[in-house]
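Encoded as structure tokens, the structure appears first; notes follow it.
Up next, chain A:
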Amino acid sequence: MVVTINGRQFEVEQGQTILDVARANDIYIPTLCYLEKVSPIGSCGLCVVEVEGQSEPVQACSTYVEDGMVIITDSPSLFETRRKVLERILERHPLDCPVCDKAGECRLQDLVYEFGLEGRIADHRVGIPRLQEPPVTYSTPGIKYYPSRCVLCQRCVHVCMEHVGRGVLVVNEEGDKARIEPLYADNCISCGECLAVCPVGALTENVSPLKARPWQKKVVRTVCPYCGVGCVLELNVARNKVVKVTVDDTIPPNHGTLCVKGRFGFEFINSEERLKKPLLRKNGEFQEVSWEEALDFVADKLSSIKSEAGSDAIAGLASAKCTNEDNYVFQKFMRAVIGTNNVDHCARL
Partner candidate 1 sequence: MTVPLEKVGEEMILNMGPQHPATHGVLRLVLQLEGEVVKRIVPMIGYLHRGIEKLCEERTYIQNLVLTDRLDYTAAMSNNLSYALAVERLCGIEVPERAQVIRVIMAELSRIAAHLLWIGTYALDIGAITPFFYCFREREKVLDMFEMISGQRITPSYICIGGVRKDITPEFLEALKSFTDTFETYILDYEALLTKNPIWLSRTRDVAVLSREEAINWGTTGPVLRASGVQFDFRKATPYCGYENYEFEIPYGTNGDCYDRYRVRMEELRQSNRIIKQAMANLPDGPILADVPYVVMPDKSDVLTDIEALIKHFKIASGAFQIPKGEVYSSIENPKGELGFYIVSDGSSRPYRMRIKSSCFVNLSTLPVMVEGRHMVADVVAAVGSIDIVLGEVDR
Partner candidate 2 sequence: MNKRELFQYVRSASPVTLEGARECPDCVEVRVDAKDLLSFMRFLKTNDVLAFDLISDVTAVDHYTSRKPRFDVVYHIFSLKNSQRIRVKVAVDEGESVVSVTSVWRGAEWLEREVYDMFGIWFDDHPDMRRILMPEDYKYFPLRKDFPLEGIED
């Protein structure tokens, strides 16, 4: 099957949408509600393109290619329609940018900036600024939900239904009063997928008290410390504290999906109860000591036990939570330094 986009021919197969073909050949079509890992949603109407023989522009994300289609992805009238789409959203959008956690990484901001929208468009708009409405209770304490910021792209509804399979969120009521609602809240497993796909600040992270703008934080890719699936995630760090966990959709094994422990379980890193100093038990009581003293004590005690009772009187428990390097050094220590094979770890638990 052959399709021409902006005058260039492309070989395509059955079942591809126009947006897939455009993205495969890096032709830019602006999108808002499009989400790769779920079936096309088609709720925003931003990705409209003109197809020869069709009177109305069609949505690229949900229109499948047919043989001989001629598609235009950019024209003044398309620009106008897309602007109208954005304006309709912006009419109800509150002036929260300075206090919204998502500002700086918000898809709506990028689009408005990209389209260079001016304030003078929607003349019938009432000039009263819509101030921030307080957050509404959501199905998990890990997420704050501001209904007034929602752009009704329904990405969260689709991801919760199709990708996660719990179907907690629904679109409630119609017209102006329509908004997303966690109707089946007890189905929620607080995996935070809705938080991850929300393009605006409607769903924002609620675990870390410290917040940071994109240019104030460092994003480090690492592996989740919990179960064996080994999801790859990104820790957003600001002022030596983990602020948020985000994830890259292209990296296996989890391809952009996390669970509650991966997404929200990072508070232990900066918890006050973390051990900060070596402790040595002196006449029954633990006292904070320097590294020198603690290490000397351990080394001397181990050496004396080794000489008195032999190497096999000492055993070591390695850890499935430490890195390969830690475990390698540990078993090398037990075998080469102590001289025993009494090394095990909790693989059995």
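Everything below uses one rule, namely that a contact is a pair of C-beta atoms (placed from the backbone, for glycine too) under 8 Å apart; a residue touches a chain by one contact, two chains touch by 3 or more; residues count from 1.
How these were chosen: all candidates are chains of the complex that A comes from, given by their letters.
What you see is a predicted model; the values in this text were computed from it and never measured.
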item: Candidate from this complex that touches chain A, chosen among 1 or 2; value: 1
item: In the complex, chain A residues that touch candidate 1; value: 90, 93-95, 97-98, 103-104, 108-110, 112-113, 116-119, 121, 127-129, 213, 215
